[in-house]
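Here's the structure we're looking at; comments come further down.
What you see is the complex with one protein chain gone and the rest in place.
We just call them A and B in the order they show up, numbering each chain from 1.
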Amino acid sequence: MRITLQELAQRLNAQLEGDAKTLITGVSSIEFAQGGDVVFAESLRFLRLAERCPASAVIVWRDAPSINKPLLRVDSPREAFLKVLELFAPPPHHPQGISPSAIVSADAYLAEGVAVGAGCVIEAGACIGRGTVVYPLCYVGRDVQIGEDCILYPHVTLMQGVRLGNRVIVHPGSVIGSDGFGYVCVNGEHRKVPHLGTVEVGDDVEIGANVCIDRAKTGVTRIGSGTKIDNLVHIAHNVQVGEGCLLIAQVGIAGSSRLGRSVVLAGQVGVSHRVTIGDGAVVAAQSGVAGNLAGGQRYFGSPAREHMKQLRLMAYTSRLPELFERVKAIERQLRSPGEEENG
Amino acid sequence: MRITLQELAQRLNAQLEGDAKTLITGVSSIEFAQGGDVVFAESLRFLRLAERCPASAVIVWRDAPSINKPLLRVDSPREAFLKVLELFAPPPHHPQGISPSAIVSADAYLAEGVAVGAGCVIEAGACIGRGTVVYPLCYVGRDVQIGEDCILYPHVTLMQGVRLGNRVIVHPGSVIGSDGFGYVCVNGEHRKVPHLGTVEVGDDVEIGANVCIDRAKTGVTRIGSGTKIDNLVHIAHNVQVGEGCLLIAQVGIAGSSRLGRSVVLAGQVGVSHRVTIGDGAVVAAQSGVAGNLAGGQRYFGSPAREHMKQLRLMAYTSRLPELFERVKAIERQLRSPGEEENG
Partner (left out) sequence: MRITLQELAQRLNAQLEGDAKTLITGVSSIEFAQGGDVVFAESLRFLRLAERCPASAVIVWRDAPSINKPLLRVDSPREAFLKVLELFAPPPHHPQGISPSAIVSADAYLAEGVAVGAGCVIEAGACIGRGTVVYPLCYVGRDVQIGEDCILYPHVTLMQGVRLGNRVIVHPGSVIGSDGFGYVCVNGEHRKVPHLGTVEVGDDVEIGANVCIDRAKTGVTRIGSGTKIDNLVHIAHNVQVGEGCLLIAQVGIAGSSRLGRSVVLAGQVGVSHRVTIGDGAVVAAQSGVAGNLAGGQRYFGSPAREHMKQLRLMAYTSRLPELFERVKAIERQLRSPGEEENG
């Protein structure tokens, strides 16, 4: 891919400052930039870094100061950079057609244009929509329904009856629809609760690598449309995740909890069972959510508190040595002179 | 499945209150209930919720108050509900027979009635007991021993020499018997310690999805009978887990630690190496266990403390802003009037 700065400016609807004939041959973050690359900066700090890196041009905001490099001025540098990434992305080399080594049940239904990679196993009753790509070594259980234009990367497991919407991406090693962790203690023995429910994943959901989403005991474990899930996340039985949520790596959500729309759980957050988290709530990394959280606010800590309150508590905690000193000084002052002499 | 309330009452040994001819067509938790479903309630709070849901009948405790719905009165609503779930559970569609696409060593021993799914690889010396089902795409290493009536779901890996008891269930993507994390630092280089031991899993153990259980350096990493392990749990080399334990999702246990019988570790708990946890200890979510814990108690926090003590500390911590204010007020009061005027 080679493109002149002029051509790139036209594609991005950008105002060009500098040599229009500059050849752009790649796209990069500032830290890995080489000559020929275009990078982006959305703050003065990154503009300074961009100026010193070997990149050949920088995408910047409309009224960014000029630097010693060609600039592409746009309304949203981040959005323009995304367009450039897509422009330079090589066409994906997905598997094509049905591999002769895939084991596809005669009772599975594959729409036109479905690709099934080598070594896959597709069970009876499975139904896969148009344009969906199944990479090698995936397992698609009985009666699983997969929408259109989905991508299952290698080693994905979809257990019996799971349903995925359209344009869902599942990264390698993820498991959807395994039994939840449910036992009833009878005479000191843990007896397994049968899991009759399933998992339903909406449209445009992306699921990272080695994620686990358990089926419901009865009813449905649900992942709302547009939600994105990072690697190694655990979602227990009967959890309801709203639309447009972001669940960062290693988050764990216990049984029957409910997340509203656009909830963000940062890395390693744990959510207790039967908790409700309101629309747009943002929970900082490693927090522990044990009770309901109202929407539209930021939370932090274990137990999770309103974010600023937690920061204040942490600041006070770090001043504990000082507080102990102050109390000691007061006690000394209050002691009678006689005591003081003896102490 | 369709059954009259009368018939259901007989099967549960329940006292029926309401129309005996009511048709029950399903079973559900209260929140997903539809008409025709039976639900259960074991407290007044859930009884009120059950009354307002569309379910057709409710399983309740013997002297629960009457509501505007048919009731099935039993000694243990939870146990009765478990029976109903099993009644309504569809017969499982496990793989049957040995798939022609499975690669089974001529030197493996498969008992009668063993099922091996498509694409599985079973190595020499492996020994699989009667009635065990191996789902597609599993790997069973050399000399692995699997008892009777076990289920291995897809993509399970059992490394060389691992031993499973009877009625063990392993969910997709779990790995049993990989090398532990052991190095000896020699001249600044981490040299790998060979792992000559193995993993032994007792009877009636259930292991969630994407769990990792490492083999011992020498000797055995052991999972006691009746223990249940949730998704994404890590169990390091030489760990000894007693019988009937519950290890909730994302728990991590470092090398050589020992859990007694019926220990419960809630989600995301971390246990340091060479720690001993006594019988029946319960550790709350996200706690960090760095030292030995006596049995029969509840623990919480990082470091894990006696549960009530930790709650008290957390309550005091949340009152730190107030304490700082109080100390400041005392200091102000103790200052001489002259100082006060100048300050």
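One rule holds for everything that comes next: a residue touches a chain if its C-beta (ideal position, glycine included) is under 8 Å from a C-beta of that chain, and two chains touch if they have at least 3 such contacts.
All figures in this text were calculated on a predicted structure; none of them were measured in a lab.
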Hidden partner chain, touching residue among B:1, B:20 or B:103: B:103
Filtering B:114, B:232 or B:264 for touch with the omitted chain leaves B:232
In the full complex, which residues of chain B touch the absent chain? 103, 119, 121, 123, 137, 139, 141-142, 155, 157, 159-160, 173, 175, 178-179, 181, 183-184, 186, 188-194, 196-197, 210, 212, 214, 216-220, 232, 234, 236, 238, 250, 252, 254, 256, 268, 270, 272, 288, 290, 302-303, 305, 312-313, 316-317, 319-320, 323, 326-327, 330, 333-334
Of the residues in chain A, which ones touch the absent chain? 26-29, 31-32, 78-79, 82, 85-86, 88-90, 93, 99, 101, 117-119, 135-137, 153-155, 169, 171-173, 206, 208-210, 226, 228, 230-232, 244, 246, 248-250, 262, 267-268, 285-286, 314, 317-318, 320-321, 323-324, 327, 330-331, 334
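Everything that follows uses one rule, which is that only the chains that are shown with their structure count from here on.
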Using Cα averages as centroids, what's the distance between chain A and chain B in whole Å? 25
